[in-house]
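For this depiction, one protein chain was excluded, whereas all remaining protein chains were kept in their positions.
Chain nomenclature is as follows: A and B, assigned in order of appearance, with residue numbering initiated at 1 for each chain independently.
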Amino acid sequence: METAVSEPRRNRVANWLDAVRRSVCRVGWPVTDKDRAAAMISSLFLHIHPARVSRHALKPTYTFALGLIAGILFVVLSVTGLALMLYYVPYPPEAYRSMKDLQFVVTFGIVLRNIHRWSAHAMVLIVFLHMCRVFWTGSYKTPREFNWVVGVVLLLLTLGLSFTGYLLPWDQLAFWAITVGTNIAAYAPVVGDRVKFLLLGGHVIGPMTLLRFYVLHCVMLPLAMLMLISLHVWRVRKDGLSGADIRTSTEEEAAGVFPASTKTYGLMALSKRPRASVESRDPNDEVFAWPHLLYRELLVALGVIITLHVVSLVFMAPLEEIADPTRTPNPAKAPWYFLGLQELVHYSALVGGVIVPTMIVVALLALPYVDRGKAGAGRWFAPERRVANGVFTALAAVFVALTLIGTLFRGQNWAWVWPWK
Amino acid sequence: MTPRTLHTLAVAVLALAASAACRTGPASQPGDPMLDAIRAKERGGDLTYRESQGQHLFLRYCATCHGDEGRGDGQNASNLEPPPPDLTGPKSPQDVTYLTSVITQGSAAVGRSPLSPPWGRSLTHQQIEYLVVYCQSLGRKKPA
Partner (left out) sequence: MEVKNVAPPRLHVVFACLGVAFLLIFSWVLLHEGTTEWRSTQARFGRLQASVKNPHQLAQAASVGGLRQIWLPDLGRIDRCGTCHLGIDDPAFAAVPAPFATHPGTWLSTHPADRFGCTPCHDGQGGATDYTNAAHQPQPFVSRPMRPLETIEANCGACHRALDPPDAPRLAQGRRLIVEFGCFSCHEIPGFEGLTFRGPSLASIGYKVRSGWLAVWLHDPKAYLPQSKMGNFRLSTQEITSLQAFLLSQRAQPPLDSTGIDWKRADAANGRALFGELRCVSCHAVNGRGGTMGPELTKIGDKVQRDWLFSYLKDPHRVQPDTPMLQYRLTDEQLRDLTSFLFDEYGSAAAATEPPPVTYQDARLVAEGRAVFERRGCTSCHRLPGFKDTGRIGPSLAGIADRDPDELPYGSNIVRHTTDNYIFLKVLLPDTLGQPSSMPTFGFSPADAAQIALALASIRKADLPASYVVRRPAPAPYRPGGAFGELVDRYRCLSCHSVNGYGGDLSTVPFDRIGSQLRRDYVAKYLLNPGAVRVSVEARMPVFHMVPDEAKTIAEYFADVFVDDSLERYDARFTAVEVRRGQELYRRLGCQACHQLGTKGGYVGPELSTTGARLKPGWIAAWLSKPQTYRPDTLQPDYGLSPADARALTAYLSGSGADRTRGGNTP
């Protein structure tokens, strides 16, 4: 009797709940291939992935998920950054005190700050590695030239975000790193001083600088970053995931890495370039994004978050004494990712401060339009690209070496020291 | 990249980070000559801060009768009948309440001669406390 009475009621409740769920998410748990495709296509967020992806693109050793990790770090940074904004006061003595409060009294404050700090450093590193990966696999080749350009701008934005965030703790480390960093900017001819003035809101770092950096760090740059990331990912979606099938034949190569299929998501009116396909040609070489891609992304995200927590619990984010403009540390060092430049500035202000950075940025921006050959794209260290890879690797190695020298081997008065002594 | 190389890399990174963390730790600490000089002055460093404060007061207010070392041999002691007691002996009073009332209300208040005056209105409570702990330290230490 009881079951007879309760059964319809339970059905009613289940039906009602199901209706609520369906109003939010129209596709059920994907069981069939159709649902798997629909899950991707009908979701605003998952739609950035195609319904089916090349198996080759899923190989961990192809991308090392670097772009994904950078994206996850951006999300982590946004979330922790928003939480930190609740406690932060962008005015000199209070700014430093809010760091101390985070450390001593705010619940989870120190973990939040550590995660934010280490994620920021990690993001600079990961974005750089991502760029290297894209170069070494030749993934910037047609039709992805412009996405490379967007990526270069994103790298610059990452550096800008990290640099503006560097000042916010308002300790000695922050103050003098930004002093050195903005001095490098001031070496630019004609506009250098004005750029520095605009950046600092004065001739020296003060409360105005802090406010400027705060607004840049918390509003302007993240917004710009968000828009460019959207563009970047959208282009990836449009141009197809990088990574040609290893097994592609010469004819296929001649036709482009991913020959156009009949179905595209290109904006017909705007896009003049050959349209990339959403799906690869050979269905046997593809798998559904749900669950293969999404599951792997979830695992990577979990891994990143766990790593960040462990690092943040073990290593404290540095915080020195409160900024004191009258006490210059010796040596005063820029943030680590600019130490390569500072090392160059040590030899020649013009070379290190102006010529080299300008050349690097211009070369990176122009690269896909200069190096137009299509051979060797989509593979690691393709033999066809031996020269290009060699040159790029050498330059990157020099830059890394300079950064390491500036970070570890430079002591008082920028004299050479051995870090183990 | 094989798991083996990954492992090696991870170990290397951890070792580097650990060494960096160790380098910023507090260095081994050489001496503080200024502190040592102050400690050496105050009876070979035997006195605590409060006792040495009491010593300063004792020398100013008490030593003319009780003597610089508290032995009851101050320059005015010979004029007193009964003479001031030796504060350094093992029988010297140690009780805080007793010492406080002697110093604050004078020796008459504890049933002795009126020759030791009451300091309660002239010195602050803080100063009397310092004197009390100094008197205790006099009794604690064996006369050399």
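As a convention for this text, a contact is a pair of C-beta atoms (placed from the backbone, for glycine too) under 8 Å apart; a residue touches a chain by one contact, two chains touch by 3 or more.
From a predicted model like this one, the values you see are computed outputs, not experimental measurements.
*Asks:* Any idea which chains on screen the missing one touches?
*Replies:* The chain that is not shown touches these displayed chains: A, B.
*Asks:* Of the residues A:194, A:327 or A:386, which one touches the chain left out of the display?
*Replies:* A:327
*Asks:* Of the residues A:14, A:227 or A:306, I need the one that contacts the missing chain.
*Replies:* Considering all chains, including the one not shown, the answer is A:306.
*Asks:* For subunit A, which residues touch the unseen chain?
*Replies:* Per the touch rule, subunit A residues meeting the hidden chain are 33, 36, 93, 97, 100-101, 103-105, 107-108, 111, 171-172, 287-288, 291-292, 295-296, 298-299, 302-303, 305-306, 309-310, 313, 319-321, 327, 330.
*Asks:* In the full complex, which bits of subunit B touch the chain not displayed? Write them out.
*Replies:* These residues touch the chain not displayed: 24-26, 29-41, 48-50, 53, 56, 60-61, 64-65, 75-76, 79-80, 106-108, 113-119, 121-122, 124-127, 129-130.
Here, only the chains that are shown with their structure count from here on.
*Asks:* Just the number, please: Cα centre separation of subunit A and subunit B in whole Å.
*Replies:* Roughly 61 Å, centre to centre.
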